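The complex appears here without one of its protein chains, the remainder shown in place.
Presenting chain A:
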Amino acid sequence: MSDCALVSNVSEHDASMEVGNEKSLFEPSVDMMVNDFDDERTLDEEEALAAGEQHDPKAELNSLQREGDMPLEELLALYGYDKTMEKPPVPEPVPEVVPEEIEKAESALQQLYNETASPEATRCLRSGSRPPSEEEDDYDYSPDEDDWKKTIMVGSDYQAAIPEGLCSYDDALPYENEDKLLWNPSFLDEKVTEDYMKKICSMNSPTGVDAVPKGKQLRDDEEALFLLQQCGHNVEEALRRRRISAQTPAHASLWSEEECRNFENGLKAHGKDFHLIRQHKVRTRSVGELVQFYYIWKKTERHDIFANKARLEKKKYTLHPGHTDYMDRFLEEQEASGAGVVRPVSPSPMMEFGPSPATQPDPLALGEKEVFSQLNAHTPPPRALSMEEPEPPTGS
């Protein structure tokens, strides 16, 4: 078996698996010469076997008969052939032949499954079962004995306790009061809701971020729909209340310049460990807010400038090795995810520094179509965020 394993191991490594090469693999290696080709022992064994067969010629016939009926795969297994070994000597299985019996069908299925097995080791779910190192010589590839295979465990430690029979919620729902219905479409006609949404859209003050055209799509406004429901689906009442509340700014928690800068410093110091960033740099925000901010931030010009600067600094660092460089990892990821693509303007509600149309008029005046055409023409569009901007008022 060990020689088989050796061969299959070699063929595993040889992704091309050319038939021509296969023959040369059967030449006895040094290992085979030493262990299995011990002439005297082999001779002894053969004599013993032959002696056994002479005692019962019928048994020999029977066993031959059995082997004749055996599916090829089992036969190979019986004679110590590895699964991967069966490929070269066996002619391609004819696909039209679908055996009637289930057992045979299964082995044919297994064969079909193995036949297309790709030599490429695929990625795992981060850790978990990793392939053994390539250097391991005694790695025996056999789908039935592989150590990566896990089994489904059986026992009270593993299965769920299935409730007996069926029941009904006699009492009120146990959690009824703890969820919150925010919208139910069945009270109003779709048309009415749509008209309401249109009116809400037109009511939004045309300054700052809200001035960016949103395209033809009629977008939903969670708050407005919730308000409509709170007003008992009375459209007029909801619009009236909306008008009153529209006076107060919706974006209550804009990030200040200081917070932004601290966040970036934190990212530089701790990588994407938002827990540490919060602990050491941005104490005014929760980890959740940091995470949310990060995803908006990473697609802005501010991020591009940050990343470029970090790249330059990184070059300096390479002259002084020994620093733990979180930026290294960060930048690699950025490059892998294809950052640096020319982007259209993206003012985000969280990063807008004071609604001052005077400082950033161009992007807001552009229609979506124009933005896209700019993108196609590879003209860098104006950015909503700029480092050169004057120190903004702290929104809080």
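Everything that follows uses one rule, which is that contacts are C-beta pairs under 8 Å (C-beta built on N, C-alpha and C of every residue); 3 or more make two chains touch, one makes a residue touch a chain; residues count from 1.
Quick note on the criterion: contacts and distances are computed from a predicted model.
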Practice prompt. Select, from "Signal peptidase complex subunit 3", "Multifunctional methyltransferase subunit TRM112-like protein", "NEDD8-activating enzyme E1 regulatory subunit" or "Histone deacetylase", the UniProt-recorded name of the complex's unshown chain.
Written response: "Histone deacetylase"
Worksheet, complete the sentence: Per the whole complex, from A:Gln65, A:Asn234, A:Gln292 or A:Asn308 the residue touching the absent chain is A:Gln292
Response to the item:
Contact residues on chain A toward the hidden chain run 95, 98, 102, 105-106, 108-109, 112-113, 115-118, 120-131, 143, 148-154, 157-160, 162-163, 166-169, 173, 175, 178-186, 190, 193-194, 197, 212-215, 217-220, 222, 225, 271-275, 278, 287-289, 291-292, 294-296, 299, 326, 329, 333, 341, 343-344, 346, 348-350, 368, 372, 375
